[in-house]
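So, chain A:
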Amino acid sequence: MTPSHAAVSAAAAAEHGFLSPTGVEITFLLIGLVTFGAALVSVTTRQLVHAALWLVVALGGLAVEYLLLTAEFIAWMQVLIYVGSVVVLLLFGLMLTKAPIGRSPDADSGNRWAALLVAVAAAAALVWVVVDAFRTTWIDLDGPAAGSTRVTGAGLFQNWVLPFEALSVLLLAALVGAIVLSRRAKAADAAQQARAGGAAQQARAARDGQRPAEEGKH
Partner candidate 1 sequence: MIDISESVMQFLLAFVVAAPLLGALAALLPAPPGLKGTSPEQAVLRHGVTVTGVVLLAAIALAAGFDHDHPSRMQATTDISWIPALHVRIHLGIDGISLPLVVLTALLTFLCALYSYVKPPAGPAPKAYVALLLLLETGTLATFAVLDLVLFFLAFETVLVPMYFLIARWGGEGRRAAAWRFVLYTLLGSVVMLLGLLLVGIKAGTFDMVALATDNGRSLTTSVQVVAVLAIGIGLAVKSPMWPLHSWLPDAHTAAPTTGSVLLAGVLLKMGTYGFVRILLPVAPDGFRTFAPALAAFAVVGIVWGSLACLALARRGARGDLKRLIAYSSVGHMGFVLLGIATMTPTGVNGALFANIAHGLITGLLFFLVGGLKERTGTTDLDTLAKDTGAALYGTAPRLGGLLAFGAVASLGLPGLAGFWGEMLALFGAFRPAAGLSRPAFVTFMAIGALGTLLTAAYLLVVVRRVCMGAAPEQTPRLPDVRGFEFAAWTPLVVLTVLAGLWPKALLGLTDPAVQQFLAGGTR
Partner candidate 2 sequence: MTTTTNAVLVPLLPFLGAVAGLLLGRTAPGFVRPLAVLPTLASLVLAVLVAAGQGGGPALDAATQLTPTGSVPVDLALHIDGTAALVAVLVGVVATCVQIYSTGYLRDDPRYPSYAALVSLFTSAMLLVVYTGDLIVLLVGWEVMGICSYFLVGHYWETPQARAASLKAFLVTKLGDVPFLIGLFVLAGDAGSFRITTVLGTVAGGGLHHPTLAALLLLAGVAGKSAQFPLHSWLPDAMAGPTPVSALIHAATMVAAGVYVVARLLPVYQASAAAMTVLAVMAAVTMASAALAALAQDDIKRVLAYSTISQLGYMTGALAAGDRGAAVFHLLSHGAFKALLFLAAGVVIHAAGTNSLAAMSRTGNLRDRVPDAYWTMTVALLALAAIPPFSGFFSKETVLAAAEHAAMGHTVHVPAAAGWTVLVAGLVTALLTGAYALRLWLLAFHGRGADAPGHGRQPVAMNAVLWVLAVPSLAFGGLTYRLLPDWLGGDSLAPALTTSVLGTGLALAGGVLTYGAWRHTTARAARTPLGAVAAHPQADAGLVEAEAVAGHEPAYGDIASAPDPADPGRLLLGPLHRHAAAGFHLDALYRAAFVRPVTAGASLVRFLDREVVETYVRGAGALPRLLGAAVRRAQTGNVQTYVSALLAGTVVLAVAAVLVATGA
């Protein structure tokens, strides 16, 4: 941090104390409370589907926060990808694993109290460090939006082309991987079912006494 910048931001923060919040700040704070609350409910609720729905609320709240931070492209991406696809995918996952509808008493593992302890400790540590470090830092949201589609697109395709392309390869690989995983599981499933069927047939045959004993041995 060069001295001039430090001076500028310090001056800005001095103008804007915590006790005289701007409108954006108040909005951000309220939406943030909603988001945090939704996230908390999402990780504590005993109804699995509700958890996914509360997650939608939390993710949507985050999208609004992005907007407040003038990062509009990211906000729309958030809505499209997270709310639109990821949560849907998770809901499908819940359905495919025959997750119980309604309250399931064993949604949390026995590790809950340790988890709470770690999480609270981590939160305390992080908040302390963050507040300590950025107490006086001020974001100047006036002027042109920092994250309009134009700006983001220009940045992405001027400076980040190669990683972007690499990312597409990664996505392709993930796609193929997911397919392979599900397919092999299915093949194994089929084989297993065939074996189980064979065994049942064998057992039935043995019961009926129609099969010679020596063939039943293997």
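As a selection rule, all candidates are chains of the complex that A comes from, given by their letters.
Going forward, contacts are C-beta pairs under 8 Å (C-beta built on N, C-alpha and C of every residue); 3 or more make two chains touch, one makes a residue touch a chain; residues count from 1.
Computed from a predicted structure; not experimentally measured.
Candidates 1 or 2 all come from the same complex, and the one touching chain A there is 2. Across the interface of their complex, candidate 2 is touched by residues 109, 111, 114-115, 117-118, 121-122, 125, 129 of chain A.
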